[in-house]
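Complex shown without one protein chain; remaining protein chains in place.
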Amino acid sequence: MQDAIAKPKSSKLLYWLLLVVLVIFSLATLFPFLWMISASLRTDVDLFKNPMNWIPQTLYLNNYKEVWTAIPFAQYFLNTVKLSVIITVLQVVICSMSAYAFAKLKVPFKNTIFILFMTNLMMPWHSIMVPQFSVVSSLGLYNSHTGYILIQLFSGFGIFLMRQFFMSLPNELNEAARVDGYNEWKIFWKIMMPLSAASLSTLTIFTFTFMWNDYLAPLIYLNDDVLKTLQLGLKGFQTEHTMDYGLLMAGTVIATIPMVVVFLIGERFFMQSVATTGMKN
Amino acid sequence: MNRKKGLATISLSVALILALVGCSSGNNSGGGNQASGGKTVLEYYTWTDEEDYMKKVVDAFNAQNSDIEVHMNTISNDADEYNTKIMNNLSGGSKMDVYSINGTSSLGLYSSKGQLVELTDRIKEANLDVSAYGPSFQDITSVLTEGKYYALPYRTSQYALFYNKKLFDEAGVEYPTQMTWNEYAELAKSLTKGEGADKQWGGYYADWITAPLGALQEGTTVLDDSLDPIANWLDYLNRLYYEDGSHMSYKQMKAESIDWIKQFESGNVAMMINGEWTINMLKADIAAGKTDMEFDMAPMPLPEGMNDPITVGGVSTFIGINPQSKNADAAFQFVQFVAGEQGESIIAESSVLPAYSSDKTKESFLNATGLQGSGFFFEANTVVENQPVANIDEVNRVFNEQRDLYLFQEQDSATAIQNFIKNRQSVLNK
Partner (left out) sequence: MTSKRLANYKSYIPGTLFILPAFVLFAVFIFVPLIYGFVMSFTDYGGFNVTPNFIGIDNYVNLFQDDYFLVSLKNNLIYTVLFVPLTMILALFAALALNNVLHLRKYLRMAFYFPYITSMVSIAIAWGLLFNPVSGPINYILKAIGIANPPEWLMSSHWALFAIILVAVWKSFGYYMIILLAGIQGIPEHLYEAAKLDGANKFKQFLYVTLPSLSPTLFMVLILTIINSFQVFDLVSVMTDGGPGRSTNVLVFRIYQEAFINYRMGYAAAMSTVLFLIIMVISLIQFRLEKKWVTY
């Protein structure tokens, strides 16, 4: 995989051509975000007078100041960080545990339970939204972070993803560890989890992104201002008849930064673990 | 085999336990409302657009009542979120005593599902003068809720013509007064000029005004058998958007997600047909320094051959009580305050057209707007925008589907009407 450059000239040309294509392609994928940054630096009136002037003549920074006071932005931000981190960590652990059991351990009615679990992947959330709400509120967990966290912890996708990975590991690994006197709990934490760092970081990135951007569930489950999340706050800029584009875009830009950070950190793990597993082979 | 049975038993008993817990705790939502100091706390819900003036009403009420404290919650009204949230609250979500109802169709829905306390007796006891809410409230009450009162209105919606004074001054054209739709179209055409960034539009007709205003003025609604006036109205819109090009085209508004009020504020639109809420929003933006435009208003244009001013609108926003509230008495006090003369005057002071019509509310409104033209709202006759029947939202939706296809120039108006009649049938049969 590292040998693409050590090639004759025609191949080298092809390589640079590919790179150019990829860069153009990347500009296309980034475009809407660039537009958001542009819109966040302009007044709304200017935006509507000259919708196609994407480069602002004068930078209007007020949106970035105002967004912190227009809504309790800092409070929402902290709530979002708290919920996303807790849910991501717990979901990844819980899903990995059951995925490991599905892949490597004896479980009564393994296939039945697995298929049942996968129904979660196949059912759109909207269709269980109302009954799920009844269940949560009858447990007295409505309007609490606990209630919202609990409904998000199970993920059919997470189990599916991790199971696929654990299945690709040789069974001999478990057998050898058992001979060494490891119990299953220890095998899981000391051997399986470190080996699956690549899949784990993938799942972490996905879960975190999803939770950070989640909108409808927080809307339904969180009521008090002190509990609300960033996406609920951003939506406040868009009301029935009108929309505050500048503030919305400035808020979106700020709200995107943590996801970029998580992606970059997750990616580092991802690359390191690829390097180590590669060496072992 | 045994294990399978075990599994089934477990899940069944989980379900049973949940059901039992649900029964016993389902009423929690109404309890625990006695705050410190023996005050009754009322949880009131409305949508974000109302925050500005309802906050003042709530504050005034709290200042006057030492034993009741109203706590206001606002929810964004984009994409039916408000209704979703209210539905969850009504099904046992957060504690909610009083809530605002947006539109007559929502009123019909909530009252028919038993989600509003019937107020008929209380209104009688309190000797409230419901005629102050005008004939549209009587129509709604008699048709939609069989003469029973489930909520009181506190806002009226009406359409009118707004214009940018500066653009008229520049063109040396007199400010508009009562016109016909034809004259309006001609005037708009003459005020349209320029290209690109210098483009000036003669008029602006927002894409989301789906009600066929001109047809309604003539007395035709989307529920009628003969829909010719509506077909004519569609052709008229086509004239504004495409033939004359005096209004930003329907396609462009949709494509660029144009915000109607910002477009008007940007100063390149001479006239705009829109609702009375425009006044409150423009004034707020001018006060906040977002725009420096000067505007005034005129009566809504009329169909050919009509003389008396007539506009589309009627009482549109209501306030009612959740049957699960433990504080119905205090809640009714608040409802009475909001929809009564005092609350309505506060609303009017924010340039929002109140439902309660009296000399005092009228005066507050005219003082607040400072617009000569705004007296029109109290003089014109009104026809209701949405017919007070169940399913009206769904009928409007299927109408809008065909209207969209017509204004995207994919079908002619006759086809649009034909398809609408077909789809309307299947909605009404449901």
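Points worth noting:
The chains carry the letters A and B, assigned in the order they are written, with residues numbered from 1 in each.
Everything that follows uses one rule, which is that contacts are C-beta pairs under 8 Å (C-beta built on N, C-alpha and C of every residue); 3 or more make two chains touch, one makes a residue touch a chain.
In this text, all values refer to a predicted model and were calculated from it rather than measured experimentally.
One of A:L116, A:A176, A:V226 or A:I265 touches the chain omitted from the figure, and that residue is A:L116. Checked against the hidden chain, the listed residues A:L78, A:V130, A:A176 or A:I265 yield one contact partner: A:V130. Among the residues A:N62, A:T146 or A:S168, only A:S168 touches the chain that is left out of the figure.
On the side of subunit A, the interface with the absent chain consists of residues 1-2, 4-5, 15, 18-19, 22-23, 25-33, 35-36, 39, 51-52, 94-95, 97-98, 100-102, 105-108, 110, 113, 116-124, 126-128, 130-132, 134-136, 150-151, 153-154, 157, 159-161, 164, 167-168, 183-185, 188, 198-199, 202, 205-206, 209, 212-213, 215, 231, 234-235, 238, 245, 248-249, 252, 255-256, 259-260, 263-264, 267, 270, 274, 277-278, 281, using the contact rule stated above.
Residue-level contact of subunit B with the missing chain is found at 10-11, 14-15, 18, 79-80, 83-84, 87, 90-92, 109, 113-115, 249, 251-252, 254-257, 393-394, 397, 401-402, 404-405, 408, 410, 423, 426, 430.
We adopt the following convention: only the chains that are shown with their structure count from here on.
Taking the mean of the C-alpha atoms as each chain's centre, subunit A and subunit B sit 38 Å apart. Note for the complex: subunit B touches subunit A at residues 3-4, 7, 18-19, 21-22, 25-26, 28, 47-49, 73, 76-78, 81, 84-85, 88, 91-94, 197, 208, 256, 258-263, 265-268, 277, 281, 290-291.
Residues of subunit A touching subunit B in their complex: 43-45, 47-51, 53, 108-109, 130, 133-135, 137-140, 142-143, 219-220, 223, 232, 235-236, 238-243, 245.
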